[in-house]
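One protein chain is absent from this view; the other protein chains keep their places.
After this line comes chain A, so read on.
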Amino acid sequence: MTINTLHQAGSYKVQMPCLSKMERVIVGMQDPDMGVKMRNQRLLITVIPHAMTGSDIVEWLIQKFSISEEESLHLGNLIVKHGYIYPLKDPRCLVLRADDSPYRFQTPYFWMSTKWPAAELDYAIYLAKKNIQKQGDLIDHEKDYYNQLHKKINHTWDFVVMQAREQLRAAKQRRKGDRIVIECQEQTYWLVNRPPPGALNVMEQGPERGNCYTTRVQMTKNMDFYKREIEYCKKAMGRTRVKSSICLEAYLKFNEQYMPHDPIMSGCLPSNPWITDDTDYWSMNAPTVAIPTKLRVERWAFNFRELMGDPLGHIQFMEFLKKEFSAENLSFWEACEDLRYGEQSKIAESVDAVYQQFLAPGATRWVNIDSKTMEKTLEGIRRPHRYVMDDAQMHIYMLMKKDSYPRFLKSDIYKTLLAEAVIPPETKKRVFPFMRKQRHSSPSPALLLPSEQEPKGEDKGKNLTSGPSPGEEQS
């Protein structure tokens, strides 16, 4: 092994922390007291020491990690596929069988973390050995590799053949048992490093990542980097933090509130479309449906964000504000959202439109902002940018949240919605459950014309009829 390979192997081990973890498991398995029960295995006439059965491995994993048999078998299989354990019977097949099939531990010399990436030269020698031993013992893909390598490293081919012959000669001098073991070990190593085409390649990685270990020249850790870190730490020291007990209580409260609304946790009525193939749940909860479900209307009372986030809730809130003569607040907020998330080229235009409609003295839909914010906003409008309305928008948002929203929840509109909301009946179990219900397709959102999409502008009520909108599935 050259030093270069060592370094690469080292960095590989760090890049794949799973390898060191697997090795820890393997070491644990080999513990004389707590490890897997080992016995001598008879392979035809030869006796191979230190072997274990597949079921013993599975059992040990179950005991050690307190997991199910399925999971233990899965984990064991992965360990075998990475070449840390190899089968004695049927050694070409790296699969863990939970029966009395014999297995042995791979020698650390051939561990993935020690000897990776596999050298072309070593593979050539291995294939040459196989070729010399039994003429034509190479399997198809091995034959291809052999020919490929023969062309590629032709200049050292004599060396390859010589090495192969030497290794074979040395092997003949060993006991049969040792010879079989070493052959198996080597074969396993190459099965992992040069899997046959179509077989799973466990060592495959994605595109290389430039993490701290592979970046040899650490350009970033210069003075600027540390100065930024120091500045960040100083700022972070001063931030207000909330006690854990308070923060964590919030999770419990959130969980309690939302649990009944979580289809995976609590199911959904009439039924989960993915399970029953029945799309009623989706049509009943369409963005703009005539009569919303009870759960949906209840959710609007959780917080202002829920109400605003639901298109139907949003529309109902607008209706309520119209009654209170403060609908311009919501319209202003919507216009500011459009500005914030709008096209860069249209910013100046949007800012002007917002100003004309909502902020200019004598504007048709003038919004009531405190003088300080108004002053700051008007100043900012001189150099319009996408966030120029942020302060004003926040002011109006908080106004709606603290003032209009609580009144909405107490209003007749909301109370009526809640009273008229439906609780869908559970889908009756089909008489012939094995016959799959036909799965209806739905029109793609991409087919809808822009005007039929989420309505923009002040009057969201305009485009919508009382029934489902044209793009939605008819129930």
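Keep in mind that, in the parts below, contacts are C-beta pairs under 8 Å (C-beta built on N, C-alpha and C of every residue); 3 or more make two chains touch, one makes a residue touch a chain; residues count from 1.
One rule holds for everything that comes next: contacts and distances are computed from a predicted model.
Colleague: Out of "Guanine nucleotide-binding protein subunit beta-5", "Exosome component 7", "ATPK synthase" or "4'-phosphopantetheine phosphatase", which one is the UniProt protein name for the chain not included here?
Modeller: "Guanine nucleotide-binding protein subunit beta-5"
Colleague: From the list A:Asn272, A:Thr373 or A:Thr427, pick the residue that touches the absent chain.
Modeller: Among A:Asn272, A:Thr373 or A:Thr427, only A:Asn272 touches the chain that is not shown.
Colleague: Check each of A:Asp137, A:Asp178, A:Glu229 or A:Glu375 against the chain that is not shown and name the one that touches it.
Modeller: A:Glu229
Colleague: Which parts of chain A are in contact with the chain that was left out?
Modeller: Residues in contact with the chain left out: 16-18, 21-22, 25, 61, 64-65, 67-68, 70-71, 74-75, 78, 200, 204, 206-207, 209-212, 215, 220-223, 225-230, 232-234, 236-237, 239, 241-252, 254-255, 258-259, 261-265, 268, 272-275, 279, 281-282, 285, 304-305, 308, 337-338, 340-345, 386-387, 390, 394, 397, 439-442, 444-448, 453-454.
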